[in-house]
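Have a look at this one before I ask anything.
Here the complex is missing a single protein chain, while all its other protein chains stay put.
Read from first to last, the chains carry the letters A, B and C; within each, the first residue is number 1.
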Amino acid sequence: MSGNFTPKNPKFKQRVQQSFDRQQAMATLGASIIDIEAGQVSIRLPFNETLTQQHGFIHAGIISTVLDSACGYAAFSLMPVNAAVLTIEYKINLLSPAKGDWFEAVGIVKKPGRNVTVADGEVYANSGGDRKLVASMVGTLMSIYDREGVEN
Amino acid sequence: MSGNFTPKNPKFKQRVQQSFDRQQAMATLGASIIDIEAGQVSIRLPFNETLTQQHGFIHAGIISTVLDSACGYAAFSLMPVNAAVLTIEYKINLLSPAKGDWFEAVGIVKKPGRNVTVADGEVYANSGGDRKLVASMVGTLMSIYDREGVEN
Amino acid sequence: MSGNFTPKNPKFKQRVQQSFDRQQAMATLGASIIDIEAGQVSIRLPFNETLTQQHGFIHAGIISTVLDSACGYAAFSLMPVNAAVLTIEYKINLLSPAKGDWFEAVGIVKKPGRNVTVADGEVYANSGGDRKLVASMVGTLMSIYDREGVEN
Partner (left out) sequence: MSGNFTPKNPKFKQRVQQSFDRQQAMATLGASIIDIEAGQVSIRLPFNETLTQQHGFIHAGIISTVLDSACGYAAFSLMPVNAAVLTIEYKINLLSPAKGDWFEAVGIVKKPGRNVTVADGEVYANSGGDRKLVASMVGTLMSIYDREGVEN
């Protein structure tokens, strides 16, 4: 994955952070942004038993929630000022059980576009000094221009 | 979608409910099972502001969390007693903004298999008497036999 | 799957057939349209050894080729006169080996939209009187308006 892009909005970091802060789901999960670059966003999710599935791992859907936000904001970081971002679809592969002390979800734009942006995402589990890939995503994001009720 | 299957485990309803009850993520989201049939499971998620994204809709990842559980338990309902279920991958299309009073996530087995099961899922938003399709999923589930640490 | 839609173009059948006839890949594979409804298109592919993979089944990619056309033209059948159709992405699950006398690929619109349409697809293998589901697809199609070089 790579992310060498020129942002259309010089204040993209502030803009991504402000929109993220309005995602109440992120606060509910305990997730926070740890890095914002042009076309790349990283989110941290601490392990929490309240987010687990039946085997005690973090639920695949919870993993996908932070990874979708990482991919969506990676796409959003490259969009012009008058655009909002919506997820059209994504696919996630669960590669290993999501167990660890905390997780890093990284979203990176693969192909930006005026209307459609494709982003790749990966989640790593961190335990002590170990780091292990647990999930990968491909997401298709849409730029929405000037639609009421959909502002970032 | 259809769901006309013969379960291998006569106590599949009890078994699905017990495993679901161990998914702490479901309790955290406020989700509950409303129906269990052989190869088909429905889950109810009430609207909750703490689960929203930046536009005030339920976060796509949260929608996918309940839908993944619905698809996973639809698959699990057809598995023999010594099997556990794990999600290999899924794809979700977000068809409309997830707004409404409550949501129903329905998972239905499309093709059961000894090792690999494919399930379709749909989420409907319910507002007053209206019912609207907001998301669709295809998930690939795996039966895990006799693996320590992975029991349902 | 269902397909109860009102076409925006009264000549949609003729339009779909004409565009299909310009897909040289369809002629190369020996595929032909067997039905066009508003939001639903069926394509026939005879078995042919020249399209097989290493086990003698039809190659998954060839199955996806006719199914992508079925989904794309199902979407296209609902589009207005000045739109062209492009596939943004699709996912296919291979449910059973693609063996049989001939295959029917059916694409059905799940959710039409001005810019983005989602379609479901299924491929059935026909052998003597038997009919078996061998693959399912979800595809995301885009309407392209007035773009040079992209006309249907």
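Everything below uses one rule, namely that a residue touches a chain if its C-beta (ideal position, glycine included) is under 8 Å from a C-beta of that chain, and two chains touch if they have at least 3 such contacts.
What you see is a predicted model; the values in this text were computed from it and never measured.
K.L.:
Give me the visible chains that the unshown chain touches, in label order.
P.N.:
So, taking every chain into account, the missing one touches A, B, C.
K.L.:
Which residue among A:Lys11, A:Lys111 or A:Arg147 touches the omitted chain?
P.N.:
Answer from the full complex: A:Lys111 touches the omitted chain.
K.L.:
Where does chain C touch the missing chain, residue by residue?
P.N.:
Its contact residues with the unshown chain are 19-20, 22-25, 27-28, 49-55, 58-62, 64-69, 84, 86-94, 97, 149-152.
K.L.:
Given the full complex, what residues of chain B touch the hidden partner chain?
P.N.:
Answer for chain B: residues 88-89, 91, 115-116, 118, 140, 142 touch the chain left out.
K.L.:
Provide the residue numbers of chain A that touch the chain removed from this figure.
P.N.:
Residues 1, 91, 93, 95-96, 110-111, 118, 120, 133, 136, 138, 140 of chain A touch the chain that is not shown.
Please note the rule applied: only the chains that are shown with their structure count from here on.
K.L.:
Can we say the copies chain B and chain C touch using the same residue numbers, with more than half in common, or are the two sides different?
P.N.:
Over half of the interface numbering overlaps between copies: same.
K.L.:
What is the distance in Å between the mean C-alpha positions of chain A and chain C?
P.N.:
Comparing mean C-alpha positions, chain C is 32 Å from chain A.
K.L.:
Mind checking the centre-to-centre distance between chain B and chain C? Centres are C-alpha means, answer in whole Å.
P.N.:
Once rounded, the distance between the two centres reads 28 Å.
K.L.:
Could you list the positions in chain B whose residues touch two or more of the other chains?
P.N.:
Only 91, 93 qualify.
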